[in-house]
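For this depiction, one protein chain was excluded, whereas all remaining protein chains were kept in their positions.
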Amino acid sequence: MGKSWLRVYIIKRLIYAVIIALGILTITFVLVRVGPSSPADKYLANLAAKGQDIAQVTAAIEARYGLDKPIWQQYIDYIGNLLRGNLGWSFSTSMPVIDLIKTHWIYSFQLILLSSIFAAVLGILIGIYSAVKQYTKTDYVFTFLSFIGVSIPSFWLGVMLILVFSVKLGIFKSYYDTALPLFSLENLKALVLPVMTLGTGMLAGYVRYTRSSMLDNLRKGFITTARAKGLPERTVIGKHAFRNALLPLVTIIMFDLGSIVFGGAYLTEIVFGIPGLGQVSFNAIFAHDYPVVMSITLIGTFMVLFINMATDIAYTYLDPRIRYD
Amino acid sequence: MTKRTRIPGKEISKPVYINTRLVNYYWQRTSRNKLAVFGLVFILFLILLALIGPSFTADPTLVDFDEKNMPPVGFTNIKSAYHIDTNEFTTTEIRGTGKHPLGTDGKGRDMLSMLVSGAMVSLQVGLIATGIALIIGTILGVLSAYAGGWVDNILMRFTDIMMTFPFFLLLVLIVFIFGPSLAFIVLAIGLTGWTGTARLVRSEALSLRTREFVTAAKALGATDKRVIFHHLIPNVMSLIIVIATMSIPGVILAEAALSFIGLGDPTVPSWGIILEAGQHSLDTAWWIAVEPGIMLFLTVLAFNFLGDGLRDAFDPRSSV
Partner (left out) sequence: MDNNVLKVNNLKTYFYTRHGTARAVNGIDFEVKHGECLCLVGESGCGKTVTALSILRLVESPPGKIVDGEVLYNNLDLTKCRIKRLRQIRGKDIAMVFQEAQSALNPVLTISDQIIEQIMLHLPLNKKEAHSRACGLLEEMGIPSVERVMNVYPHQLSGGMKQRALIAMGLSCNPQILIADEPTTAVDVTIKAQILDIFRDLKRKRQMSLLFITHDLAVVSEIGDRAVVLYGGKDVETAPVSEIIDNPKHPYTVGLIGCIPDISQTTGRLASIPGTIPSPLELPPGCPFHPRCSRVMDICRHQEPSYISISHTHKVSCFLYQ
């Protein structure tokens, strides 16, 4: 069978992504323009406090930002700069924003990756178990715990973990040690509490999604067929039910990434002082370092855009029922 | 042919809040879920606390450094003091007293009073921001479904764009740009949180649009406005109630998280702001961080329980 519809679909999906990207850039541009203060204002106040000539500095900064140009020119420059990977200059750290991000993204990445693995593996296993044992005591306990898990504010959980495990018990450090090499056991130990903080909510969510998706599929006719074949229960559940439950699960997990996980990682980094992008953005807020806050929001958004697109395209390979025309 | 025939679906085209038979039915289904009932009771308790609590508790802004870091009743804390006259450094054990049943913070403010006034903040944020988001989402969703064509296309692409933004990161950016006032935070959450509602309402309205009672209303000469406001919106009400209950916790948490990272309104004592202050004094006064967190957690849990119960109750396929 020809796969030409697939190529057409991928091209369509790319065009759609470009439209969404333009929308994102436009909205952020408008936000900045209608905002009450110009990006330079707060920084100017700082400089003025140091006794510099305000008018001169204002002109210099406005020129740098292109604020003296007509608005459409500013819009085109804004998009053009971003396309060239020029995210602007960070006042507070005196380096290009892109360099700042290059040195710090790995900390966010390791936190999110480890938390996702922890949450997905455990969440899916517990979810399957809960579904198979539906209406038993164990199922009720897991369902109840998953309610608690999704309801615990992650940043508060982080503070509580520090209170119990570092302040009271002294097992873990309360602060992330940036001197540790990335691929070391010490680093892994330093990440235990942060991963629990970010991972608990994700874990509880995955338990609930997996359970309901598995329950949906365990009631289907092909499960009875599989049992009637004489297959052991392990195969019936692992192969026949789970493979069907997995696809909707992946969609939700991917959706969660943007709506919950990125925000959670931001807060977790602040609680534990992990120098990831969330922490960088947090510091930039206090330094009124405009381009940094903006860039980090944009990076998160474009990550979501990319992940959504990748998931959609991967789906056409993973789910034999899908055919886009 | 003078016999009047009952229009199919007329019964349910009455809004849920007027149709007592339906309300009774849904209440029966919801009340079978014990956790949902617990959620409802806790929410009612919280509303009562926020409304009449402040007249029974002390002034939450009252600073008293002599009574700082008092532990809750039943707990003890070590208080260290330096006496200038004797040049001595003494430590005394202090016990929680009935005057401050939940203890005091680092400035000697009463925790109970602060938590009670924080309840009002969280409820206001939760209800108003969710209300704004629901109104925007419902209007856009119904409009999109009803208008179809290019209107639908543009509205849905706009929704896609808004959905791509990670909710919290967008919120941080907006509050950072426009400054942290509570009114603005509420508005920002409302203006960014409508996307899910718009999509769900759109798909529900799409399926309703072709149902007989809408066709019948149109055949009788109802205007578009009338069809939308008298037929479509009342029928998506049950869906909206569920969405509302399910999205309030996220909104309350968003405000608390903003406060926690210093983007909260500094003039309003919200739970997030108390919590933020508390995390820096974990070794001297743990309860300052623990107590507002427990309130946040219980509130979110209550709304989640209720939302889950309502969703099952409104879902005709579920066998509650």
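Some notes on this structure:
A and B are the chain letters, set down in written order, and residue numbers restart from 1 in every chain.
Quick note on the criterion: contacts are C-beta pairs under 8 Å (C-beta built on N, C-alpha and C of every residue); 3 or more make two chains touch, one makes a residue touch a chain.
Given the structure is predicted, the values throughout are model-derived calculations rather than measurements.
Taking every chain of the complex into account, the omitted one touches A.
When the whole complex is considered, the residue among A:Gln56, A:Asn81, A:Thr178 or A:Thr224 that touches the unshown chain is A:Thr224. Touching the missing chain, out of A:Pro36, A:Gly85 or A:Pro320, is residue A:Pro320. In the full complex, the hidden chain is touched by chain A at residues 135, 219-222, 224-232, 239-240, 243-244, 247, 319-321.
Here, only the chains that are shown with their structure count from here on.
Rounded to whole angstrom units, the spacing between the C-alpha centres of chain A and chain B is 23. Per the touch definition, chain A reaches chain B in the complex via residues 19-20, 23-24, 27-28, 31-32, 35-37, 144, 147-148, 150-153, 155-156, 159-160, 162-163, 167, 174, 258-259, 262-263, 266-267, 270-271, 281-282, 285-286, 293-294, 296-297, 300-301, 304-305, 308. Only residues 35, 157-158, 160-162, 164-170, 172-174, 176-179, 249, 253, 256-257, 260-263, 275, 278-279, 282-283, 286, 289-290, 293, 296-297, 300-301, 304-305, 308 of chain B touch chain A when the two sit together in their complex.
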